[in-house]
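Missing here: one protein chain of the complex. Every other protein chain is in place.
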Amino acid sequence: MGDSFGQLFRIMSFGESHGAGLGVVIEGCPAGVPIAASDIQVELDRRRPGQSKLVTPRKEKDQVEILSGVFEGHTLGTAIGLLIRNADVDSSKYEDFKDKYRPSHADYTYDVKYGRRDWRGGGRASARETAARVAAGAVAKRVLSVRCPDLCVVGWVAQVASVSAAVDPTTVTSDAVDAHPTRCPDAQAAADMEAAIQEARKARDTVGGVVSCVVRGVPAGWGEPVFDKLEADLAKAMLSIPAAKGVEVGSGFAGTLLRGSQHNDPFVMAGGDVRTTSNHSGGIQGGISNGEDIFLRVAFKPVATIFQSQDTVTSDGRATTISPKGRHDPCVLPRAVPIVEAMVSLVLCDHMLRQRARQP
Amino acid sequence: MGDSFGQLFRIMSFGESHGAGLGVVIEGCPAGVPIAASDIQVELDRRRPGQSKLVTPRKEKDQVEILSGVFEGHTLGTAIGLLIRNADVDSSKYEDFKDKYRPSHADYTYDVKYGRRDWRGGGRASARETAARVAAGAVAKRVLSVRCPDLCVVGWVAQVASVSAAVDPTTVTSDAVDAHPTRCPDAQAAADMEAAIQEARKARDTVGGVVSCVVRGVPAGWGEPVFDKLEADLAKAMLSIPAAKGVEVGSGFAGTLLRGSQHNDPFVMAGGDVRTTSNHSGGIQGGISNGEDIFLRVAFKPVATIFQSQDTVTSDGRATTISPKGRHDPCVLPRAVPIVEAMVSLVLCDHMLRQRARQP
Amino acid sequence: MGDSFGQLFRIMSFGESHGAGLGVVIEGCPAGVPIAASDIQVELDRRRPGQSKLVTPRKEKDQVEILSGVFEGHTLGTAIGLLIRNADVDSSKYEDFKDKYRPSHADYTYDVKYGRRDWRGGGRASARETAARVAAGAVAKRVLSVRCPDLCVVGWVAQVASVSAAVDPTTVTSDAVDAHPTRCPDAQAAADMEAAIQEARKARDTVGGVVSCVVRGVPAGWGEPVFDKLEADLAKAMLSIPAAKGVEVGSGFAGTLLRGSQHNDPFVMAGGDVRTTSNHSGGIQGGISNGEDIFLRVAFKPVATIFQSQDTVTSDGRATTISPKGRHDPCVLPRAVPIVEAMVSLVLCDHMLRQRARQP
Partner (left out) sequence: MGDSFGQLFRIMSFGESHGAGLGVVIEGCPAGVPIAASDIQVELDRRRPGQSKLVTPRKEKDQVEILSGVFEGHTLGTAIGLLIRNADVDSSKYEDFKDKYRPSHADYTYDVKYGRRDWRGGGRASARETAARVAAGAVAKRVLSVRCPDLCVVGWVAQVASVSAAVDPTTVTSDAVDAHPTRCPDAQAAADMEAAIQEARKARDTVGGVVSCVVRGVPAGWGEPVFDKLEADLAKAMLSIPAAKGVEVGSGFAGTLLRGSQHNDPFVMAGGDVRTTSNHSGGIQGGISNGEDIFLRVAFKPVATIFQSQDTVTSDGRATTISPKGRHDPCVLPRAVPIVEAMVSLVLCDHMLRQRARQP
């Protein structure tokens, strides 16, 4: 319960931050999809620690091994097992506060829920678990690329602290996103974001922000009303990511200020297709994709681990202070981009299969 | 696929707007919970059309019949069937545009997905389906009230168009919310909202807004990482509601502007309990409730049906205009409050059972 | 939990024997399938009480109402709600022993599990719940008939007490089965079975037996190893039927006496297709249909309600005797045939969609 995601393209993930490793099993993947470990590795490399000076220096190559489900370079249709061993584990930094609840971390809630927890590196609650999401998402991306060659998922950092980027979702590319360590494709904003991150780090503090994501080329017809609407499953996927606190699709919260006459997306015929002349709906109407770009934004809170003394309590109920050590990101946004893309890809691949199932 | 919701407290709903009726079946409801049709009816009455001059005049009593699962005033533990007959059905208003796609409605996407649709009153895509949610949510509320007597779910209208309310989530009550037809417990804001709604109606237009919801009295320990985090399941529940475009938990998008040192919630001991002195986390940490108030906000776009001529296309691909008739709300926010509460209650009841399952 | 069945073609059923009625909701049914209430009624009529002198005289027309999901004679792809009102309810016969546990019924186990039960007519544990299965199964049959016109599901009574029938599964038809009230297409055996049933009834006793079922025309490729093998899901479906105590597929228990060299089904080419020259596998190999006839047998114990005095205990733990009254079948076999067919059809329809999902 809670370690699996999806209905037809379904994953179950496992792993603690400082245990033997992380992994994921994928069931329901169609057979015959060409895939290699390198297809997965390229996405993991976008998420892994130590990739730039903006992120945690923990040295993890995050090398993936395909344990099953792939033969002669193609998926078999059987369960795909993926394993990433933990390599650079240093639990000593956590010894000092293994009985202290780190504020706005999951130490306390895991203790209450399970009666025990792996305190080393945050255990299962560490954002390190997202490596398994990215690995599974890479497989989903491959399946989508074979079945829907026009479909592309592009995420980027749209805001860090108070710095916002100006990006055109209809044209932005992953190459442009990955060109800067912030993963912001607006050069000026990227520079300002980097400065904001470095300033926060110097202040032994952290910052939050927003990741935007667009999906172009989704066929009309994906999404399962009334509960498994496409935006509903995307929202769940996004708020399951560590540190995510909000999600909006299409016009989102800003759309609440528009009138219906401004917000409605008029239909027109274009090249024989039904299209809309605006896209406040964000590519989804009535829970089903309408063929326009799907657009969403995800809010990430500032990283909870700050290198300052904070008030807290111990697991046996005494007031104390805590001054975390260890290796941490001052801002998760750059590494959150591949995670957002992975979760979006998992949702889309699942809904592609769900829509396929009912067709003659 | 798509008509069911929840894992252990699981519902399957059905019904078209102008068909025989709507209903829902609930499986997994614990036995021995006292419940009467009137417990469900009181919530349906908060959602039903015609309840005030601010909402659609469609006259539906939305009277619920308990078909099964309740005996001698208590739940049996078996499936609970609930049925609400449609009464005031007038499909004639829809005849004129049954082949025209209403902008920002689900007409086009249903046609693409299913190859056909019930055009009468929006069919399954009508917001009328939410009556089934409210009925099931009322049962969830009863279960929660028996198992967790201190738990209360209170939603309210926090914003309509550009009018925002000032409401203290730690003390707001449902009585205060229901005292005004806008379901805004801030009297001045309520009056301004009412004026904004009436002004939009006169302009044959519609407005959107935000519903806030607080849950007080949730025990620490509910939520199932890493995918079925409490905020993730709440987010899915919220974005499955018709017209919802965004959701935030705790500090949400505003929290992205804070630094970690400002955002972290320090732990303290209070009355023998672990508590936090602020609540930017919105009552959830690492996907698990921490005993503080759960707080969320949901963005609703302006109603798509406006009584103005709009550009659109026909189902056979010709450009045309449409001028909807029928009976519609100029603003869904007042009626959205019981729907939000119902969906929140369903998620919480499900997670209560999920947490119960693993305990000795 | 427990009231739903299937993964993609998924049903949730509800209803107590002497409550308001029984019903079922179907989600995941493909759109565009022509269906009328009469298609469902014809199957319900094969199951309903009072259809012959061999079954219970309870007078239930079991008239089905389609509440949703069907429009202009075709499925919409949305949830299909089906309702059957209870009509001939007489709970007075149960008053006398509402505190006595009927031997080999579910009275005691329901009390232990749920802490209460609807004692009227057996409540949810009554075999009357199978009406909902038959209704849903009729929809599944319609879907199968449209998608796989060559597929046919034929069940029959193969054994009653010690009387066994000789029936050729490769040619038997439903018309031949329904020609005799025993639903045994072997005329001599049918006459002997009828005599055995009447003799048991006179002795105020009951008899059991075996239903066989063949499915011809299943395409190769259905079934989802390693856990959702076709025979595994069929076995679950069969043993979920009241009074079923065993199931075998293909050679079953008798096959355990053969050697591998006798049991193996040699492959040959026939008309361009891969076929087998024998069918000990029962149409399923490695959990996946191989295109041969699927063949299974289901054991039904003798009916638990006998009109004799039996030793039992009361719900407050006192020894007593019980002498049931009411209206009961001396043998469930004839009415079990449409139930077995319905459950088989539900499994096959589900697996058809599951296999469809993964295909390009």
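Chains: A, B and C, in written order; residue numbering restarts at 1 for each.
Keep in mind that, in the parts below, a contact is a pair of C-beta atoms (placed from the backbone, for glycine too) under 8 Å apart; a residue touches a chain by one contact, two chains touch by 3 or more.
Here the structure is a predicted model, which is why all the values come from computation and not from measurement.
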Selected residue (touches chain absent from view) among A:Gly77, A:Pro219 or A:Gly326: A:Gly77
Residue of C:Glu43, C:Glu194, C:Asp265 or C:Glu341 touching the missing chain in the full complex: C:Asp265
Contacting the left-out chain in the complete assembly, out of B:Pro30, B:Pro49 or B:Gly223: B:Pro30
Residues of subunit B (touch criterion as defined above) contacting the omitted chain: 8, 28, 30-31, 77-78, 147, 225, 353-354, 356-360
Missing-partner contacts on subunit A, residue numbers: 1-4, 8, 10, 12-16, 19-23, 25, 27-28, 31-32, 65-69, 71-72, 74, 76-81, 83, 113-118, 123-124
Contacts of subunit C with the absent chain, listed as residue ranges: 1-5, 7, 13, 101, 103-106, 108-110, 112-113, 124-125, 129, 159, 161-162, 200, 203, 205-210, 220-229, 231-240, 242, 244-253, 255-269, 272, 274, 276-277, 280-282, 285-291, 299-306, 308, 310-313, 317-319, 354-355, 357-358
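The rule we apply is simple: only the chains that are shown with their structure count from here on.
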Centroid-based (C-alpha) most distant chain relative to subunit C: A
Separation of mean Cα positions, subunit C and subunit B [Å, integer]: 39
Geometric centre distance via CA averages, subunit B-subunit A, whole Å: 26
Separation of subunit A from subunit C, taking each centre as the mean of its C-alpha atoms, in whole Å: 46
Junction residues of subunit B - those touching two or more other chains: 1-4, 13, 113, 124
